[in-house]
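Omission of a single protein chain aside, the complex is shown with its protein chains in their original locations.
What follows is subunit A.
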């Protein structure tokens, strides 16, 4: 039986600019282990906003969020940082690698922060992750020597380093050309099918979404279908 990795219960979000704007309206849904889910919708429908709330980075919302059965609502900034470090992996539209560190070191940073494994073992694990994506021979290069597609693959390897229960992606192929986009997409599929990794990807790419197990469609701050 699959367990709930993430559960959103009646989440509401307002933007308080000149006028108060109700951007997320009563969002309730859950994600089970092994799900490969895509969130789609037109730009401005609130799908990215939702993702940042689910990722614990945005704490200004109403409603409840459970990750791995734990309520995130009352946690301190320090505890939330710990949750992100241990349980969630991120892939953004932009790779956000640290140019000062080697590719291998970039992958290791979240792992070093967690401190679960000694450095040597972590290095080995990071190599393993790079091997999944076929970029182990680039391990000692600096990120700015890599192509866009390779950088994004390093970013995914980094998201995986702490064996998170959930990987979140915010338009992970949005910044790539068609060929590289397909490579990255295939990698996500591989993670889902071979490694049973739970994935939650926000995208506006219909083809990408069609290949996932489940599509959550959003419009105007509401979930239309899930």
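In the analysis below, a residue touches a chain if its C-beta (ideal position, glycine included) is under 8 Å from a C-beta of that chain, and two chains touch if they have at least 3 such contacts; residues count from 1.
Criterion: contacts and distances are computed from a predicted model.
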Name the omitted chain as UniProt records it, choosing among "Transketolase", "Ion-translocating oxidoreductase complex subunit C", "ABC transporter permease" or "Cytochrome-c peroxidase". "ABC transporter permease"
The one of A:4, A:25 or A:113 in touch with the missing chain is A:113
Since one chain isn't shown, list which residues of subunit A touch it in the complete complex. 48, 52, 55, 57-58, 77-78, 81-82, 84-86, 90, 92-94, 96-101, 109-110, 112-115, 119, 158, 170
